[in-house]
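Here the complex is missing a single protein chain, while all its other protein chains stay put.
Which chain is which? They are A and B, in the order written, and residues in each are numbered from 1.
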Amino acid sequence: MLAFVTTTHAQATRHADAPPLLLGVAWYPEQWPEAQWDHDLTLMQAAHVHLVRIGEFAWSRMEPREGVYDFGWMDRAIAAAARHHIVVVLGTPTAAPPAWLTQKYPDTLRVSEDGVRDEHGNRQQFSFASTRYRRFAHDIAEQMAKRFGHNPDVVGWQLDNEYAADSFDPDAKAQFHAWLQHRYGGIDALNRRWATAYWSQTYDNFEQIPVRADHENPALLLDWKRFVTDTWRSYSINQIDAIHPHADPRQFITTNTMGWFDGFDAYTVHQVLDIAAWDDYVDAGEDYDWVDNAARHDLARGYKRRNFWVMETQPGSVNWHATNVTLRKGVVRDMAWQAVGHGADAVEYWQWRAAPNGQEEYHGTLLGADGTPVPVYREIQQVGADFAKAGAVLAGTTPHAEVAVINDFDGRWAINFQRHAANFDPVAELKAFYRPLRAQAQVVDVVSVHASLDGYKLVIAPALNVLTDAEAAQLKAYVEQGGHLVLGPRSGMKNADNGLQPQGQPGPLASVLGGRVAQFYALDKTVPVVGAAEQGSAKIWAEQLQVESPQTQVVLHYGKSNGWLDDQPAVLTRQLGKGSITYVGAWLDDGLLDRLTASWLQEADVHAPLPGAPQDVEVCVRGDARHQVVILINHAAAARRVSLPSTMWPVLAKGAASNEVSLEPNGVAVLDSREVAANR
Amino acid sequence: MLAFVTTTHAQATRHADAPPLLLGVAWYPEQWPEAQWDHDLTLMQAAHVHLVRIGEFAWSRMEPREGVYDFGWMDRAIAAAARHHIVVVLGTPTAAPPAWLTQKYPDTLRVSEDGVRDEHGNRQQFSFASTRYRRFAHDIAEQMAKRFGHNPDVVGWQLDNEYAADSFDPDAKAQFHAWLQHRYGGIDALNRRWATAYWSQTYDNFEQIPVRADHENPALLLDWKRFVTDTWRSYSINQIDAIHPHADPRQFITTNTMGWFDGFDAYTVHQVLDIAAWDDYVDAGEDYDWVDNAARHDLARGYKRRNFWVMETQPGSVNWHATNVTLRKGVVRDMAWQAVGHGADAVEYWQWRAAPNGQEEYHGTLLGADGTPVPVYREIQQVGADFAKAGAVLAGTTPHAEVAVINDFDGRWAINFQRHAANFDPVAELKAFYRPLRAQAQVVDVVSVHASLDGYKLVIAPALNVLTDAEAAQLKAYVEQGGHLVLGPRSGMKNADNGLQPQGQPGPLASVLGGRVAQFYALDKTVPVVGAAEQGSAKIWAEQLQVESPQTQVVLHYGKSNGWLDDQPAVLTRQLGKGSITYVGAWLDDGLLDRLTASWLQEADVHAPLPGAPQDVEVCVRGDARHQVVILINHAAAARRVSLPSTMWPVLAKGAASNEVSLEPNGVAVLDSREVAANR
Partner (left out) sequence: MLAFVTTTHAQATRHADAPPLLLGVAWYPEQWPEAQWDHDLTLMQAAHVHLVRIGEFAWSRMEPREGVYDFGWMDRAIAAAARHHIVVVLGTPTAAPPAWLTQKYPDTLRVSEDGVRDEHGNRQQFSFASTRYRRFAHDIAEQMAKRFGHNPDVVGWQLDNEYAADSFDPDAKAQFHAWLQHRYGGIDALNRRWATAYWSQTYDNFEQIPVRADHENPALLLDWKRFVTDTWRSYSINQIDAIHPHADPRQFITTNTMGWFDGFDAYTVHQVLDIAAWDDYVDAGEDYDWVDNAARHDLARGYKRRNFWVMETQPGSVNWHATNVTLRKGVVRDMAWQAVGHGADAVEYWQWRAAPNGQEEYHGTLLGADGTPVPVYREIQQVGADFAKAGAVLAGTTPHAEVAVINDFDGRWAINFQRHAANFDPVAELKAFYRPLRAQAQVVDVVSVHASLDGYKLVIAPALNVLTDAEAAQLKAYVEQGGHLVLGPRSGMKNADNGLQPQGQPGPLASVLGGRVAQFYALDKTVPVVGAAEQGSAKIWAEQLQVESPQTQVVLHYGKSNGWLDDQPAVLTRQLGKGSITYVGAWLDDGLLDRLTASWLQEADVHAPLPGAPQDVEVCVRGDARHQVVILINHAAAARRVSLPSTMWPVLAKGAASNEVSLEPNGVAVLDSREVAANR
C-alpha cells in the first residue's frame, strides 16, 4: 500500500480505494438503526465522500458496562463504509464518558474554577488531570486499538475531541503544585521569580499556592497555562501509549484543535502527534473573513510544519452562534478549496446527518434527520467531484513560504491576562501584520518562536510579549545570519516568569535594536504617525521609543497628540550586516502597515508568485519551482481576471493552457504548471 | 343569592352588595393598626371599591407559632370591609412562609439550579415540590377554609401568589425521576426517544439523569418544563383539597398568573381552578403596548374559555423596572376598560396603600404611607363610577370570536431552548400574527392547541414548533371540516420529545400541506418576498419550501438573497374541500402579514364588527347578536370619530343614541345595542 494521508507523513500508507485529496464527513452510525446505514453510505458515495470519522462520542456503545465491550457494531460500520470505498478515522470517545463511569467515580468529573463539579448530560465533563480517568481512557483506547489497529480500512486515530476544559479538581491542584516544584526546585526560587514580596504573597511551601486561572499573579497565571499544556500533552501520551503497541504504523494519531483557541500551547501538544488536524468553523454570516481563515490554516500547517487535515468544517451553518446565519451559496466550496490551497489533504464536514435529538439538532448537515439531502449536499458533491479531478495533481505538494509570522502562546496569554488596553487583542494584532503580508507575499507561514527560522527572508513577531533569553538569542542569530526581523508593539516586555524585563523593553533584544521603549501608552483615540513621505495613525497602543545607538534609525515618529508622544520615535530599525531588526512601537493603521510591509519585503528580496493579482482573489500555491499548482479563489461578488506568471493548465475546468484566468463570483480555479493529462 | 362573579361560573353567587363589575384593591390590614382600618375603608368606599384581596402574605400573623392560629384580626377586617360594602378574596399565604417554619425545617426551602438554598427575607423561598412544605400549606389553607369557608363576605380564594420559581431540591429531583419513569416506563424507551446515543448520554437508570433547566438535551429540557407544570398543578390540588370540604361551593378558587410567563403550561394548571385571574403589569413608560396587553387579556380568557379577573394591576407605576415611569394621566382608566372589553369582570389595583417599609415601598398605590390619596386615586375613582354605570349592561356578556390564535407552551419552550436566531422570540412572533388579526377581526381568541376549534372560521398557529401526532390529527380534522388553518414558521419541526420530526418539517402535517421545508435559514438581514402583486420582506427566519403536491400553490416566494432562497417558495397553501391549510415559512414584515391576513379573513368569510374603525381606537365587543356591548378606547394622542354599524346607546356618557361616537385622547365609550335605562 502506498502513502496517501500526507506525503510528508512517512508512516501513513495509501488505502487501495482512497484518493490523495479526501472529502469526508462525521458519521454517527450508533445513532441510527443498522438497516439505514446503507442508505446513508450510498448517498455519501454519490457525493464522492471517501472518509468518515466515527466513534468519538460512542463510549456508552463501546463499553456499555464497566469492562464489558461491544465493538461488533463498529466492525460492521467500517465494513459497510469500505463497501462504498470509504475509509475511516476512529475517534477515541473520551470527550464524553458514560453515565455509569462518572456515577460510580465522581472524582473523574471536572471541577470548575469556582469549585463546582460538572455532571453528566453534556460533554467534556471529565477532569483532564484525573489519574483514575486516565486509566479508563487508556483502557478504552487500548481495546479499540486491539480491535482496529490492523483494520486495513482504518487510516488513523483522533484522540478525544477538541481539548478545551481545564479542571480544578484535587488531582489537578496537586499536580500543579508538583509541576511548580519541578519547575522552580525550591519555594525560594519561586518567591523570587514571582516577586511575591508584592502584596505579601510570599509562600512557605508549594501547597499554599492558589490554583486559579484568573485574577492572580501574572506569573502564576502563565505557569497555569503551561501546566495545562503539559497536562494535555500527557493526556495525549496516555492514549498514544495505549494505541501504539497494537496499531499498524501506517495509522496516524492526531487530535482536532480549534483555530486561535489558546487554552494550551498547541506546539507543545503537537510534539506527540503525527499530523495536525483542526476544526474550521467561521463566524456567523453569509460570508467569512477569508484572511482570518487563511491565517488559521497557516497556523495549523505550522504545528507540524507540513500538510494537515481539516477534521471538521461546517456544511453552511452551525448551531452555537446567537444567530446562525448560513453561508451564501458557493461559499462552502470556496472554503474547501481555501483549505486545500493552504495545505489541507482532507476536508471533512460535520456532520453528515441531523441527529434525531440532542443539543446539536440545529447544526448544519448534508442530510436531514429524515435521511433526505438538504440543499448544501449538491454543493459538497461538487467539492467531491473537484477533489477527484485535482487529487493526482496535488498529491505530494505543499505550500512553501519565504516569510513567516510568529505565533507565541506565552505572549498571547500574557497580554490577555493584562490587556491594559481593552481592544488589544493579540490575535487581532497578529492578523494586522498577517493581512498585508498575505496580500503581498501570498504564501505565508505561521510558526512558533521556537521553530527554525532558516530559509525565511523575513520574520514578523507581532507582539512577542514574553521573550526568554534563549528565544532572544535565536532571533539575534537569525538577524546576524542575514534575516530580517520585525517586532510588533509590546514585544520583549516580559521575561519567562511574566515579570517585567529587568533591562526594559524589548528586553534582551534592546541592545540588538539599539533602542528601547521609554514608556507605553494605551490609547482611546488615534495618534498621528508620520515619516519622511508618510502619513498615518496609531490606535489602541503606542510606545514612545528611544534611540540608543548611532546605527539605529527612526523610520516613523508620532505627530502631536498627548504631549508625551509628540515627535517621539514610533518605529526604529537597525541594519546588522545583511540582516536587520525593526521595532514597530504602535498598532499602526492598515494603510501604513501595508506600505511598511512592502518596504520590508523589498528589503528582504521577497516576491509574490502572482504579482498584481486582485486584492479579493486569494492566491494559494502548492509545490515548488519544479512543479507548481496555483489555486485561485475569487472572494469578490463580481467576476475577476487574473494574469498568470506563465502558461498554466486548468485542472477543474476543461480548456487549453493559458496565461490568464477568469473567475466568477466565488469561483475557483486550479492551475498546473505541468500539462494535465485529463485535459489533453 | 345570585351569581355575580362571572356569569359562566355556575358556583359563584352574587353577594348582596357586590356589583357585577368589580373594582378592587389589594389590602394588607396586617400592616396597619386596626384603628386606621376604617379611615382606609371609607376612602375605598368613596372610590367605589367593592372588593379587597387580603391575607396572601400574612402567614406569620395567621400562624404566629407552629400550630397556633390567630384569625380574629381577619374576622374583624372582613367585617369592617363588609360595613363599607366590600367583599373579600382570601389569599392563601403560602408564597411567603414564616421564619419559624423555614428555620425549623430548612428542607422546605427552595434550592436554585446552582444548588443554593434560598433563605428567609424575601418571598417564594419555598420548594414547590417539598412534601413537608405541602403539609404545612395544606394545614394553613384548611384552617382558613374552616374559618372563612362559609363567611358570606368571602367570595373566593386565591392560591399562593404568582407561581414562578422552580426548585432543584432533593424532593424535586426524586419526583422528576419518578415522573420520567412514569412517562417512559423503562430507561430504554427514554434512551431511544431522547436519542441519548448522541454524546454518549445513554442512561442506565433514571437516577443518573441530571436535573437541570438549562444546557441539556432538548428532550430533557422540555420534560422538565412539563414536570414543573404538573408539580404546580399538584401544588394547587393540595390546597384545593384542603379548602373544598370546608368552603361553600359559591366560593371560587383561582390563582394569579403573569401574562406571557412561560414557567409552566398555564392550560394544565387551570384545569383544576375555577376561574382565571391574572396580574396585568405593563412595560415601563407613559404609554403601554395596548395590542400586546389585549393579547394577554385574550390569553387569560382562553385559559378557561370564559370571563376572567384582573387580580392585580398597576395604579400608574410599579417598582421593579430599572426606571419606573408612571402611566400618563388617563391611561390607568383606559387600561381598566381594555380589561373589561376583553372579558374581565373585576379589576383590582395593587396596592391600596404604600407599605411603611419593605422591598415594595416605591410601588404605585392609591394612598401614600401617610394615608392620604395620591393623584391617581381620582382617576381610579372615575373607573369605579364607570363600573357602577356599566355593570348592569355588561352583566352576563363575554367576547365571542370567529378567529383564534394558538398559544402553545411546548413550542414556545422548544424554540426558546434553541433560538438559533437570537431574535426569534416566539411570543413576539405570535404577536406579529395577532396584531393584524385584532385590527381586522377585532375580536380574537387565544387558545391552546388542545382546545376545541369548532366554531372558528380561521385558526392561526404562529410557531407550532412541537407537534404531536394527536395534535396534527385534530388540526387535519379541523381543515377537513372546512376550517382555515395557517401555520407560521418553524411549525411541525419537533415531535413530542423535542426531537426532529422523522418526516421533515412540518412533520405529520406535511402530507396535508402537500409541501415541506427543504431547509431553514436564520437571518441577520432581510430577504425580499414577492408574489403576483406583492412586495415585502422576511426577517429573522426564512424557510425554503418545496411543493410536493399538484394541489399545493405557491402564494409567495423569495427574491434574490443568499443564493439558496432565491426564487424559492416562502408561503404555500392548499385547499381541502371548503377548508384550507397555509404554511408561512418566514417571519414576514408587518405590511405583508397585514395584507395576507386580509386575504385569509376574506377566504374564511370573517367580518369585523366595526369595519373601518381607526387603527388606534381599540374595538372590544361583549355579547352576541341579541345584545351587543361595544367598548371603544382611543389610544391616540388626538380625538377620533368612530362610525357604529347601527344606532347604539351611550352607557357612560349621558346622551342620545347615535351611529357615531367621538372620543377624546384616552377617551372611552361604552355603547349598548339596547336602550340604556339610566339614559332615558
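To be clear about the criterion, contacts are C-beta pairs under 8 Å (C-beta built on N, C-alpha and C of every residue); 3 or more make two chains touch, one makes a residue touch a chain.
Model, not experiment: these values are computed from the prediction.
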Full-complex touch with the removed chain, picking from A:237, A:392, A:518 or A:636, is A:518
Hidden partner chain, touching residue among B:80, B:284, B:636 or B:653: B:284
Looking at B:328, B:389 or B:450, which residue reaches the missing chain? B:328
So which bits of chain A touch the chain we can't see? 114-115, 193-204, 208-210, 212, 215-220, 418-423, 497-504, 518-519, 521-524, 544, 562-564, 566
Touching residues of chain B against the unshown chain: what are they? 28, 30-31, 57-61, 64-65, 93, 96-100, 103, 116, 119-123, 284-286, 317, 319, 322-326, 328-330, 354-362, 368-370, 372, 374-376
